[in-house]
Structure formats: C-alpha cells, structure tokens
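Here it is, the structure, as structure tokens.
Removed: one protein chain of the complex. Kept in place: all other protein chains.
Now for chain A:
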Amino acid sequence: MKITDETIDYVSALAKLVLSQEEKEKAEVDLGNILGYIETMNELDTEGIEPMSHAFPLKNVFREDVVTNGDDRDNVLSNAPVKKDGSFVVPKTVE
C-alpha cells in the first residue's frame, strides 16, 4: 500500500504527534509495508461474520453508586508536572 505525505500528516495529527522529516519518510515506508501485509486479511471471506470484540461474552458489571475511595488529592497530584492550589496547571486555553 502506498502511503502519502498527506496520510502521514493526517494520522500523526490524530495521534497528536509531530514527526521530523526523517521520521516521516521512515513512517511512510514502514506503514506502507505493514498495512500492505495487513491487507492479506482480505483473502478471507468474512461475509456474514459478526465482528467479535471479546473472546467470550462479558456482561456489564453493575455496582451501587457509592464512593469507596477517600480524599487522595495530594497523593494523586504528586506526579503532576505542574500543580497549584490543589489543581493541575495547563496553559491558558480560553481567551
């Protein structure tokens, strides 16, 4: 499968990545080879087959809507790259 610059730009934007020119060129070749190989699936007739997301039936698991964990804010925030007054800090997003 031929992967174009536009495709790489599109999928890297979806994956929130910026690639260098060198990375882009390598990605075009690699993704082309890999997707080309993936297309061997098309040899298989899957007409009428139901797509299966899990190998055995999983039922939704319900529980009572009660809080079981305590206040763990400081602990959870301990890994934040930037924090302030008990909150995560991000750049200003709304003018």
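As a working rule, a residue touches a chain if its C-beta (ideal position, glycine included) is under 8 Å from a C-beta of that chain, and two chains touch if they have at least 3 such contacts; residues count from 1.
As a convention for this text, contacts and distances are computed from a predicted model.
**Q** What protein name does the UniProt record of the undisplayed chain give, "Heme exporter protein C", "Multidrug ABC transporter ATP-binding protein", "Glutamyl-tRNA(Gln) amidotransferase subunit A" or "Branched-chain amino acid transport system permease protein"?
**A** The record for the missing subunit names the protein "Glutamyl-tRNA(Gln) amidotransferase subunit A".
**Q** Which chain A residues touch the hidden chain?
**A** 7-8, 10-12, 14-19, 23, 26-27, 30-31, 33-35, 37-44, 46, 49-56, 58, 60-61, 63, 72, 75-76, 78-82, 88, 90-91, 93
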